[in-house]
Every structure is written in C-alpha cells, then in structure tokens.
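One chain of protein is taken out of this complex; the other chains stay put.
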Amino acid sequence: MVLVEADGVVKHFPITRGLLRRRVGEVRAVDGVSLAIPKGATVALVGETGSGKTTLGKIIVRLLRPTAGRVVFDGRDITALDEAALRPIRRQMQIVFQNPASSLNPRRRVREIVEEPLVVHRLGTPRERWRRVHELLERVELPPRDFLFRYPHALSGGQRQRVAIARALALAPRFIVLDEPTSALDVSVQAKIIALLRRLQRELDLTYLMISHDLSLVRNVADAIAVMYLGKIVEMAPTEALFARPAHPYTRALLSAIPTVSDEESALIPEKITLGGEVPSAARVPPGCSFHPRCYARLDACDRVVPDLLRVGPDHHARCILYDRAFGAPGLPGRTRVSEVSAGVLGADPPPAGRDAHGVD
Amino acid sequence: MAEAAISGDLRATRAQEWRKMWFRFRQSTLSVAGLAVVGLMVAAALLAPFVAPYPQHAGSFVDFAHALQPPSSRNLLGTDDAGRDILSRIIFGARISLVLGAVVLILAVGIGVPLGLVAGYWGGRVGDVIMRITDIFLAIPPIALALAVTAALRPNLTNAMIAIAFAWWPWYTRLVYGQVLSLKEEQFVEASRGLGAGPWRIAFREILPNAWSPILVKITLDMGFVILTASGLSYLGFGAQPPTPEWGTMIAEGRAYLPGSWWAATFPGLAIFIAVLGFNLLGDGLRDVFDVQIEQWRAGS
Partner (left out) sequence: MTRTEPLLAVSDLAIHFRTYEGRARVINGVTLDVGRGESVALVGETGCGKSVTAKAILGLLPANAEVVSGRIVFKGQDLLRLSEDELRRVRGRQIAMIFQDPSTALNPVFTVGRQLADIVMWQGADRVGWRRPDQAVWRRCVEVLRMVRVPDPEGMLARYPIELSGGMRQRVLIALALIGRPELLIADELGTALDVSIQDQILLELRELVRTEGLSVLYITHNLGVARLVSDRIYVMYGGEIAEVAATREMFRRQFHPYAQGLLAAVPRLTGTMGTGIEGRIPDYVAPPPACRFAPRCTFRMAVCDRLRPHLAEVEPGRRVACHLYPSSTVEASSAVEA
C-alpha cells in the first residue's frame, strides 16, 4: 500500500536579475521525479550536492510547492492545498532536519521545543501536554528530569537530534522525512540514532523517507533506494539489487568513491572509477543525458537523447540508454552485465513509452 | 507533585544561567564600571528628593545672594546664576534624563522593531515600502529632524521626547530587518513551518527572541546617545525649558558665565559625559556576554 507518492514533480527556481526582477534563467532543482513510498518502508533518496534530494524531500512534506507534478499523501492530492487545508495533514507527516544545531531554536528550552507542535495545533490541556512531552523524551531515551530545561547549546549533537526526533513525533505522524539525520554526527552516535529510528519505526509503525549522501548508511537502513543526479532519479531499486547490480554509471562511480573500512567492501566495488569534472550547476543542465559530460561509458547519442527510466531488473530501473533496446542495450561494461530486459518476476510491466516509470512498489 | 519539583528545577537552572552570565560580565572591569555608573545614576534618579542637598532648588527658586558661588562645603558643585545648588539640580537632572531616554526608546523600539519584523519576515511590496520610508528617515541627521519637529510644535520636554523618538525608530527597523532576513533562513524556522506554525507565531515566537541580543545592546548604547541628543536640543533651546534642571538646559544657562564661573556649565557637561560613557561601557559589556553565548551555541560546546 503506497502511503506517499510523488508524480512527475518538477521544481524550478527562477533566477532573476535587475530591479524589475527579470527572469533570466532557472535552477532546475527537481526535474520530473516520480516516486512511490510504501507504508512501513524506509525509502532512501541518495545524491550529492545539487542532486535535488533535499528539495524533493521538502516538496513531499509541502514545505515547498512544486512547479509541476503532484504529491499524493494517503490517497489525497496535497499539491495545491492551502495552508489551512494542509494543517491537519501536516500532523501526519513530519521532517527531521540535517543539522541539529540549527534546527532547534537556540532561545528555547527543550521542553518548549518538543511541546511546540502540540501548541501550534492546539492539542491538549497544558497538563496533558506536559505529560506528552515527558513521554516523548523518554521514548527518545532522554531522561526528562535532566533535559527538560536545557538549552540546545547545552546538548551534544546526538542529544539534539533526539530532541528533534521527539519534536517530530509529538503529533504522532505516520510519515517522517529524515534529511541527512546523522551526517553531522560522529559515527558511534550515528549508530545509536539509527538504532533509535529503527526501534521507533517498529513501535510506532512509521514510514521513512531518508535523504542521504552516504550509500554505506542507506545500505543498512533502507528497503529501497533512489539515486538522484541533477534533479532526476537516475537509478531506483530495492537495496540488495542496487548494491549487487548497480546499473547506472553514476551509481557505480559513487560506489567506487566511498572510502571503505574493510577488504570485503573493497571487493564488492568494481573497478575504481574517478569521475572527471565537476558537478554542473542545476541552472545549466547539460543537454541530453545530464550526466553525459562526466560519464565514462558514454555513447555518441548521449548528448542528444534524454533517457527514460528503463527497467533493468525486478523493480529496478536506470535512466541510461545503455539499457535501451533502441541502442542495442549493451549494458555497462564490466561487472554489471545486466540480464535481458523483460517482464519482471514480480510482474511489473515496462513503462509505457514517453513517461517515467513508477517507483518502487 | 513531580511538576512542582520540576519547576523548582527550572528556577534552579535559570538561576545558574544568570550566575554564569554575571560571571562572564564580571570579566571586564570596564563593563562593571559602566554598570556601576548606570546604577548610580538610576539610584540618584530614584532617590533624588532624599539625596539632593537642596531638593527645592530643582524647580524655580531664586537666591541671588548666593548666585554663582564656586564649589564649597555648602554647595559641593557651586551655584548657578539664580543661586541654585548645581549638585541638586544635576541629581534631579539624572531623573529627567533617564525618563527621557526610557520614553524615547520605548517609543522608538515600539515603532521600529515591529516595522522591521514585518518588513523582514513578510517582505514583498509592504516590506519594500517600509524600508524605503525608513531609508528616508535615516538620511536625515537625528538632531536636524528633532529640531524640525520641535520647532513645529511648542518647544518643551515632552515634544523633545517625541521628536527624538521620531528620529530614532528607523535605526531599530533597519537593525531588526537585517536580523530577520538572516534568521528567516535558519533551519529552526523551517522546522516550525514544517510543524504547521503560522507566520505570526514564527515571526514573534521564533525569530524575535533570537533577534533580541543586538537590540538590547543597542538600547543600552542608545540611552547615552539619546541623553546626549536631548541635551543638545535643550542647549539649543528646543527641549526642556528653564527652570527644568535638564543637563543641556543647564549648560545653556551656564555658558554665558564661562570661563569665570566655569562650574555652572562644566559640571552638567561632565554629568552628560559620565552618563554616556557609563551606558556605552555597559552596552559593550552586554554585547561581549551575548556574543560569547552565540559563539558557544554555534560551536556546539
């Protein structure tokens, strides 16, 4: 059952110049993304800076409005709702931000921070709110007595993030977007926060969208992964499949760039790929396949053809003409010799021509 | 029961925080000196009728027999041209200056801060209009503006206060505007929006509390400058009129007797100097304390 869905979401930020605010171009932060997040699952959105993953995350919880496309929450189209209509829905979806140092108001004590959602939505009497705050702090493993009256600057990174999580849980949401929840934390603290998030997911039947740049982390956390580059999803697969058979050249390059800590991991990663050049700006997206200037497996047609998301395995899609029958479907040279594109084991049909495939199911 | 125990904790935590701030403040001797001066001024103002040796000299009182007496054991700072004890008048003048400063700043902050908040947070056309008006006011020197206003109205202390407040509010608008612009982008603001908080709540409960430190520092520093401006106006005859013992007015009255009976003009001038210095030192001290807090927060220590 799909809880949250993004359908053809596009977000362009206009670039203006001059007094009259003339539009001279646009930043194509999100450029046509479709994604389906099943209830109870953890789906990861992976990418580097400029990939649009954070923007997409914000659009999904309607912190931003898409330029085009739809966002559907629990069957309801929330794309165009105004703030008043959105309010009840906001209770069901929350977002935890990346940097706990800045996502908590430095002038508020922990108690007020965690209580805020309840106050904003006018829930409960003060006494009931007190109790709920206690309960929430306990749930995130922060003994209330010690933490209620502290200011954020008196907390460690891990503690702050726990407070942010407690705040996100206050309204009993069903869906939480976690935007790089642990990238500002030490590795041992990260492990504890992830363990906490896992436990909460089980106890409270939560659905997560985790945004991250860390493939090793999502390998251990997500059920399905979507890799983004310059505003588009370039590969999407269940976790196992993505790491066993990475199809898109960018995914492979990312995997080979990870500084691993063990020989077993190094063996997993195919040949060493070093991407040339820099990530282009989302204001000047290259023609054709947006990855082609840096691609090591480029074909001649790559600067003209904009590839669709093509099926490369069960629930596994990659946006690359190397898998397009029209070009001979040679696949990526090397380890990933992808099997014939065909109707999948799980019965997912190939997408109709001219339209992006649905996401993970 | 648990609640009572916990609010005790809150009091204890708060007390500890105040102690910490005081400790940090204490690190700078000058800041403490500033605090002492201001404290002295406030005490003098509050206790004027009891502390001044000749409280009755504060109003209209004449004793030409003792006019222009140099400082002596009888009149510690001497007497002015009407025979009034200068020390007593200075003490009452402290009261006037402090009230004046307070009123002006309450008005200026009351007008300027909300305007800056609205312009910064909501922006758009309204914001542009507000800021352009602010810019216009900022372009005119405060004294000139205050002069113009008092000249239009009758010159007295109340109108002087209004005039100075009129000239002062734009600085707060601009200060708050800048603060709000940068605070608006902070993640905790975004987090609040994500929770469903409305713009009014965010503007006043999230952004404003974080903008207070520079405002507070500015208020403290401004006290000195407002007093200076008011004295300037009074000196020019557009503010407090004689026989009000406002320090500027006293200088105007005493000026004619320089350099012979130097005490009549010098001591009020010295009072202004010490007051402004005191507020400046206090303001700097506060700024140091607040800066450290902000720095600590950012360093995540």
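Note that the chains take the letters A and B in the order they are written out, and that residue 1 is the start of every chain.
Just so it is clear, contacts are C-beta pairs under 8 Å (C-beta built on N, C-alpha and C of every residue); 3 or more make two chains touch, one makes a residue touch a chain.
Computed from a prediction, not measured in an experiment: that's the story for all the values here.
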Touching the hidden chain, out of A:70, A:213 or A:298, is A:213
May I ask you to list the residues on chain B that touch the chain which is not drawn? 20, 23-24
Residues from chain A at the interface with the omitted partner, ascending: 48-49, 156-157, 186-192, 194-195, 213-217, 219-221, 243, 253-265, 268-269, 274-275, 278-279
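Following the convention adopted for this analysis, only the chains that are shown with their structure count from here on.
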Which of the residues in chain A end up touching chain B in this complex? 61, 63, 83, 86-87, 90-91, 94-95, 97-99, 101-108, 116-117, 120-121, 130, 145, 148-153, 156-157, 164, 167, 171
Quick check: in the complex, which residue numbers of chain B touch chain A? 3, 6, 9-10, 13, 186-188, 190-198, 201, 206, 209-210, 212, 293-294, 296-298, 300-301
